[in-house]
Each structure stands twice: as C-alpha cells, then as structure tokens.
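Removed from the display is one protein chain of the complex; every other protein chain stays in position.
Letters A, B and C mark the chains in the order given here, with residues in each chain numbered from 1 onward.
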Amino acid sequence: MNFASDNWAGAHPKIAQRLLEVASGFSAPYGASALDRKIEKRFNELFEREVAVYFVSTGTAANSLALAAVNRPGGVSFCHREAHMLEDECGAPEFFTHGARLAPVDGENGKIDPHKLKAEIERFPPNFVHAGQPMAISITQATEIGTLYQTDDIAAIAKIAQANGLPLHMDGARFANALVALELTPAEMTWKRGVDIVSFGATKNGCWCAEALIFMNPELSKDLPFIRKRAAQLVSKSRFIASQFDAYLHDELWLDMARYANAMAERLQNGIINAEHARLAWHAEANEVFVVLDKALADQLQEQGAVFYQWNPPRAKPELLGQNEVLVRLVTSFATEADQVDRFLELLR
Amino acid sequence: MNFASDNWAGAHPKIAQRLLEVASGFSAPYGASALDRKIEKRFNELFEREVAVYFVSTGTAANSLALAAVNRPGGVSFCHREAHMLEDECGAPEFFTHGARLAPVDGENGKIDPHKLKAEIERFPPNFVHAGQPMAISITQATEIGTLYQTDDIAAIAKIAQANGLPLHMDGARFANALVALELTPAEMTWKRGVDIVSFGATKNGCWCAEALIFMNPELSKDLPFIRKRAAQLVSKSRFIASQFDAYLHDELWLDMARYANAMAERLQNGIINAEHARLAWHAEANEVFVVLDKALADQLQEQGAVFYQWNPPRAKPELLGQNEVLVRLVTSFATEADQVDRFLELLR
Amino acid sequence: MNFASDNWAGAHPKIAQRLLEVASGFSAPYGASALDRKIEKRFNELFEREVAVYFVSTGTAANSLALAAVNRPGGVSFCHREAHMLEDECGAPEFFTHGARLAPVDGENGKIDPHKLKAEIERFPPNFVHAGQPMAISITQATEIGTLYQTDDIAAIAKIAQANGLPLHMDGARFANALVALELTPAEMTWKRGVDIVSFGATKNGCWCAEALIFMNPELSKDLPFIRKRAAQLVSKSRFIASQFDAYLHDELWLDMARYANAMAERLQNGIINAEHARLAWHAEANEVFVVLDKALADQLQEQGAVFYQWNPPRAKPELLGQNEVLVRLVTSFATEADQVDRFLELLR
Partner (left out) sequence: MNFASDNWAGAHPKIAQRLLEVASGFSAPYGASALDRKIEKRFNELFEREVAVYFVSTGTAANSLALAAVNRPGGVSFCHREAHMLEDECGAPEFFTHGARLAPVDGENGKIDPHKLKAEIERFPPNFVHAGQPMAISITQATEIGTLYQTDDIAAIAKIAQANGLPLHMDGARFANALVALELTPAEMTWKRGVDIVSFGATKNGCWCAEALIFMNPELSKDLPFIRKRAAQLVSKSRFIASQFDAYLHDELWLDMARYANAMAERLQNGIINAEHARLAWHAEANEVFVVLDKALADQLQEQGAVFYQWNPPRAKPELLGQNEVLVRLVTSFATEADQVDRFLELLR
C-alpha cells in the first residue's frame, strides 16, 4: 500500500530491460550517439515540429535550465504559489539563474489565476530598474495538487505571456498523466496553446532517470548547450538516458503507464467518495488524490502498512482542515497494484 | 578498435543486470532507501573510516560540488594546468562556486609541481583583499594524461595544503585505474596521505552513471545537502545510482575492470614501443596511452576503423611534435577487447 | 515644494565643506587612512561597543552585503512585503547572495507581524533540503511607509531571530529619522534590542554618498572584506566617505538634520489633518507623510509646482483608495523649507 510518491516506484521492466540491451558496444558520449539522434527525432514526431531536446538528470535541472535559458538581469518568473520550483527545489531556479526571482501567483485548484498573473506582471513597469523585469511564466501540468490546466486555461495564460513578450514554460514532471487525462496530443497540450518550453518528465512515470527539456523554438535555447555543460548536466554515457526514452516512447508504453496510474487514482478517489471517515480535499484529475481525514485515522492507516505523506499547515491550507484533521496525499504510478488500492480503501471503511 | 574514451563504453553486464533486479518494488527516494544506506556503509568499509557520501550524476558535478563545499569569497583553487576541471568542464567549477577562480599550476607529467604550487599560493598574502584568498588544492588521479601521483607525490602536496589550511581534493574520475596500478587501498591513496575530498568516479569504469563525492571529514560537507539539492544533483530514484555501486563494489568487480583496462593499455604500450612509425609521448601508467605519430598515419588508421582522438596544439604541447606529427590518445576500458588491441598494433606496423 | 524624496536633496553645506577641506594632501586609500580609523572609532563610541564598520557607496550595497555576509546555501531571508530590499533593489540581494531568497512577511503599518514571521519560518523544517533553510531576518527602520518599530516591536522580532539562530538586520536608510523620533541612542535601537547588523544610511540625511555597514559582532563579518572588494564596493579614496561621516557625526549634525526633517513632516501632517480635500493614509512617524487625495487634485498640485510621487495600485493598496483617489508620498529632509511646506498646505486648502 505505497502511495507516498511516484518516485518511490522503480523502473518499468521494459525500461530496465532496454538498459540491459544497450549496455554493450561503443557509442559516442555526450549526446552524440545514433541512439541519442533517434530519440531527438522521436521527439520531433511527438511534438509535430522540429524541437530542441536536452536530456538532463533531474526534473529540478530541467525546470532550472528552462529559466536559465531565458534569463535576464533582474528577471522575475511567475509561477503558482504552490509550484514545485518555488516550494521544493531549494532555490535551484535561483541558483541556475544567478538570482533571478520567482514571484508566486495565487489561483484556485493549484492553477495560476490569469487575472492575478496580469496584476503581478503589472508590478514591473517597462524599464523601471528598481523593480526588475519580467522574464518567464511557468505552469505545472499536472499541477502539484493533482489538478489540470484545461486547454483554455493554458491559452489564457499564453495570451498574457505573449502580450508581455514572455516565454511560457510547462513543468511536465507529470506530463503524461495530464496528457492522457485530457486526451490531447503533446502538440495540443503545448505549443498549439502557446507553450514554449516543456520539462518533459519521464522519471516519475516509470523511468529510472530520464528528463528532457524541450524547446519548441530551438533558437530560444541557443545558449543552452553551454549552460547545461556548465551546470554539470551533460551526462557522458548519454545513451543511458536515450535508451530509457527509447523504451518509454515505444508502443505507447508511456501513455499506458500514465493511463494505468490515473485509473488507480480514480479507483482510490471513487472509494474515498463513499468512505465515511474521509473526504476528498478536491477532485483529483491525474494521479494524485488528496484526502482529508482524522489525524488519528491517518496514523492508524500508516501503522497498518499504508505509506503516504501527511500534510499539516502551512503545507496544507488551514481552512481545509477541521479540528484534528490532516491532509493526506496519495500518489499512484505504473507500480500501484489494484488490490493494494482496494485493501487501503477497506482499511478506510 | 575503439580507443576514443572510457566513456564510449557502455555498462558492464553485471551493472546493467543489477539495475534490472532492483527495478521493482517501492523504496524511499532522494537517498533515503535501505540500498542507499547499504552503499554508504560500503564506502565506510572501503575507506576504513566514517565518510560522508553524496551520489551525483556526473564527474563534473562531483568536482564542482567539492569546491562549492569549501567555497570562500574571492576563493582561488589550485589545480594542474591540464586538469579536467580547468580544461573540460566549461567553467562548471566557477558556476558552482559563484565565480571562485581556478589557478593553473605547472608540473611535469601532468602532475602539480609542489614548488610551483607553493609559489602560486604565495601570490595570495593573508588578508590581502585585492588578490583574493586560497581556497583548495585539487589533484587528478590518474591524471588527465594517464600518469600517476605516487604516494610521496600526494603527501608532498598534502603537506603544502595543510601548511596553508587548504582542503585537498582528488578528482578520481579514474580512481580505480590508479588504485590498482599503485597497488594501494583507497585509504592509502587518500586520507592516509592527506586527501580530504574524493570525486569517486565509477562511470568511466563500467557504470552507466554513478559518481560519489566522498568527504573524509563529514563535517566539511555540512552544507552540501543543500548545495547538492540546489544544484539539481539530488536524484529522486537514487537506488538507480546505489544499485550500480552495489554491483560495482561487489566481489572486486570495480578492481577487476580497472586491472583489465590497465592491462589492455599496457598491451597497447608494449606494442607501440616496438612500432617503427610511432613513439610513446610518455610512459602510460593507467588506462590511457599517448602516442606521437605522423598525421597521415593517424588519418589512415582512422580510415581503417580505429577510433581515437587526435590532439594538435594547443591541446598537445608543440614541443612534443615533429613536423606533420600529431598526438594520439588511446583509452582502454573493461570493454576493450584484446584482439582489437592486437589488430590496431598490426595496422601500426 | 519638493517632496519627492530625501535623495532629491543635495548635501548639507557642512558635509560639502568638509570634503573641500580634506581634498589636499596624501592619505592611504582603501580605508587605511587616519581619517578612516577616526570614523571607525567614532562608530564604536556611537554604538557603545566595538563594532566592525564597512563603508559602501549605496544603501542597496549595504543591505545586500549584510545578507551576503551571513549567506547560506538555499538560504531564505525574511523581510516585510514592502521592504526596500524586496521591492526596489532589482534583486540586488539575490545577486550579492548568489540567489538566496527573500521571503515576504506581512504585517500592519509596514512592520513585520511577529506571528506571521514565526509561521513563515516554520515552513522550513531543519535539514529539509527541498525547502531551503532560514538565513536572516531584516527589518527597516524607519519603515518604507514612514512608520516606526517601537523598541518592543524590535525585541519581539529579535526573540524569534534568536530562537531560530538567525541574525537580525536593520535597514537604516532612515536610521537617524527613526532614532530622534523614538528618542533612543543607537545602542538602544539596535543591539540592546537584539539587532546584529545595521545598514547605517547617511546619504538620505544630508550626505552625498555615505553608507556604513555595521556589525555588532565583528566576527560575523570576517569574510566581508573579501566580499566587499569582490563586489566592487571598496572605494579607493575612502576619505571621501570618511570625511562625510566626520562632518555628519560631529556636533550632532546628523541628529539635527533628522530632527528638522521630522519636524517638517509633522508640519505637513498637521496641515493635512485639517485639510478638507485630503486625508492621511496613516500616521506619519518619521519624515514621510502618506496622503490620500483626488487624482485630479494631485495632478493640479503638481502643475502648480509641487513635486512628489503618486502611487496607484498595485504600489498603493487598493483598499486604501476611494474612487478616483491616489496615494501621495511626501518626503522631507534637511533641505525642506518651512515656507514651502506652508505654501503646499495652502494649495491643498
């Protein structure tokens, strides 16, 4: 009954198997091998345009390098107040950008509110050096709280980005989960709605360590090869990342894993809706289910073998919780087993 | 006939196999799993003391984080003029240290000359703010040109480090190759001779992506957990690095691979000594052989299928080369086959 | 009728005169002259303890170097949401600290609310690398909106700082104005209440360019000489700053100028209280008066020769303003003339 996080899972057997297959023989390092080339082409197909692809070792690196690529002196990037890059990366974006700032924007359901975004950007009049200058907007899809930007939501933010000449980045640590939930193509969920840069995460969805930073307009990343090397994110035996993507993107494995993870989340959600002693904090739209329950019950579940995180204030908004209640986050993945979900729901009843 | 670099090889089958074995099941991410703990203990045994161990994804990250851990304002680190961190990391050490400087020190055979090191350090009188302040010394073992610091060499540099209150770092991208060549234990090659920090590389010696940064005195790394996270080098599914080390350090696999690579280099070297149209640039002591030959011959060998890099000035010192000659670097690894070495030597004759 | 800012004034004649007097002769640069020494001693007297004093060229430099001196990886400094360092320094604190973060804390009257400060600090559990780590607290005295921390206010924040092992910094761009308003000694307003570092501003109070960064515990600034030089803030002919302080701190000139500026602000405030078409936004406690009036009236006053800034949302809180109203900031200094104040008040009637 492990619902702690999708990064508690290991790798899908097909991913690990592929690594075994490509282990022998020589190939050019630093992204120069035939397999690297093949995967880059695969991303072109996937996004239906010629994109620039950069493999990196962590999602934090992908997000931070995205901002570093569009860095400006006194730059300010706008993201949701609960965004991973703001809350959970120890200031990596600031490190990679030499101190550009992240400005939190509020919004319901873990999503940036376009009106509030606009108001925040207006705090920075053009050429007013005292305030600094806007630099980028970043959205998270699926969001940190398991909700989704609908295509219209993305387009509304992209419109503001364009009006202000700002690149729009999507933190896609759970890109696949969002994609299958919305039944969109990668192109539809990104550049067709105005997204310029994507952190295309695969690690949380069944890989070991495979993240790709994708630029819809390769020109925007012209400095990135140097930035990435300098940031120690150019891995030498790059086929170890390329081969993971090779298996991941083959025969819809990635979409199947995401669909499966989402289905397990739905199974959890449906069970919780009917549970007497727990309630949904909000509607889950991807592979994360947030539940409010009595602290005592949460502790008891953990003693009975369920693994998950309890969030108290300030991490959980106080207004969500009644007395003695906690917020519990349940995350599913390709590795979640249906009978474990059912056992958990049983314990909950 | 691939002698391009040890990072052109893939992973040893036992490494890849181990990844397959640990792919299933859940385990705590970010270095908190039982397997991570096991490997940390294994390093304690290996170094015969309680060390602090940090997994990272590249050798560049290990070197750069080593310096970041001991960073000082206006800091200057001393390394050999041909050190990887100075020549081949795109300024990553400067990036990770927010602009601390690398000062090149000369010395024969790719090794820092202790007298020159001392003279360089003397350029920085205490509390003279205009010049900056010494911060660290870094040596590379085996060196970038395939030579070795003998234990006395290390001790001589460590003595200067200690006299100046400077931590001594060892870039061990080819640590195992040096260790088996010198027939030393890890402790003997490091802290028993005054080394404080080691970039313990495994990637070049048969892993996919496994680098560990080792601090002999854990206290020296007290800020590193934050620095590493911030530098996007805390991988989530850390068992994927831990498991590589698990296989690597088991049953002397790492030492066997290094011994084999060195033996292949010796086989190459012995053949070249007897070759009419080539000469050793200097004596190879680990798994890299540097050869001087006619440019035309080098080109011909490459046409015949040999893969290696040609170094011209300024990369190769001009005084080494006669007219129309180039310096050729031949690197061996666990994946080098003896018959390929022999075929290459035959072509050379 | 210039109420734009205290930095629109020039220098007090005694300051300028002193510069003329010390212009001839030779003296050691970079803070090593006898005059530099004299001023350092003067600061020891002033603060009734042995402090470390660093001259710098701007208030932004003083604030940023204060944070740089106590920098930690992943560090987070807490300041009021409207603090100058957060709103008006183009991210200089982030630049000087290589990307440490400023966390805004709310509070009434431009002052940090201790309870909210505590809650914000609690977002950073010890050793939780994902969030980063608290690093410093900064208060502004007088605040950006012309109010004052009472001694109890300072002590309440200092208590939280000490409980969390955080240095407490005071941005004293208007230190003198606060001091005379509160009728305190420098010691009473700082270290006797728990303040560790002071940006001691003199530029806004009648100097040309004279800022001193003061550390109550000199040990805390042991790296600062290198940091300051590296940040290009070690001026060569340092007597030009020292001599300004020499005149400034002589015979209570600094206190007299601050008292005068505050008195002019009070004169303005008293007039506005009785004005029909304007109201105080809040009670002015130092040398800044914030007034709400009709936009049309504000424009008219400016046409009639009054110089001041109009603040609209988001700079002015929307809830402060009725329809067609703006917030107007009126700042006084040693150079403000009483008859200009009276003329302005007349126009307002």
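Annotations for the structure displayed:
Rule of thumb we're sticking to: a residue touches a chain if its C-beta (ideal position, glycine included) is under 8 Å from a C-beta of that chain, and two chains touch if they have at least 3 such contacts.
Note that the structure is a prediction, hence the values are computed from the model and not measured.
Residue B:87 is the one among B:87, B:256, B:294 or B:342 that touches the chain missing from this view. In the complete assembly, the contact with the undisplayed chain comes from C:232, out of C:232, C:273, C:296 or C:338.
Contact with the omitted chain, checked across A:115, A:130 or A:250, is made by A:130.
The chain not shown here touches chain B at positions 73-76, 87-91, 94-95, 97-102, 119, 122-123, 129-132, 314-315.
Annotation for chain C: contacts to the undisplayed chain at residues 2, 4-5, 7-13, 15-17, 19-20, 22-29, 56-61, 64, 89-92, 95-96, 203-204, 208-209, 226, 229-237, 239-240, 307, 335. In the full complex, chain A touches the hidden chain at residues 30, 68, 72-74, 98, 127, 129-130, 132-133, 223, 225-230, 234.
Going forward, only the chains that are shown with their structure count from here on.
Put simply, chain A has to spin 180° for its C-alpha atoms to lie on chain C, with the angle rounded to a multiple of 5.
Residue numbering at the chain B/chain C interface overlaps substantially, since over half of the positions present are found in both copies.
The distance from the centre of chain A to the centre of chain B, with each centre set as the mean of the Cα atoms, comes to 34 Å. Across the assembly, chain C contributes 73-74, 98, 129-130, 132 as residues in contact with two or more other chains.
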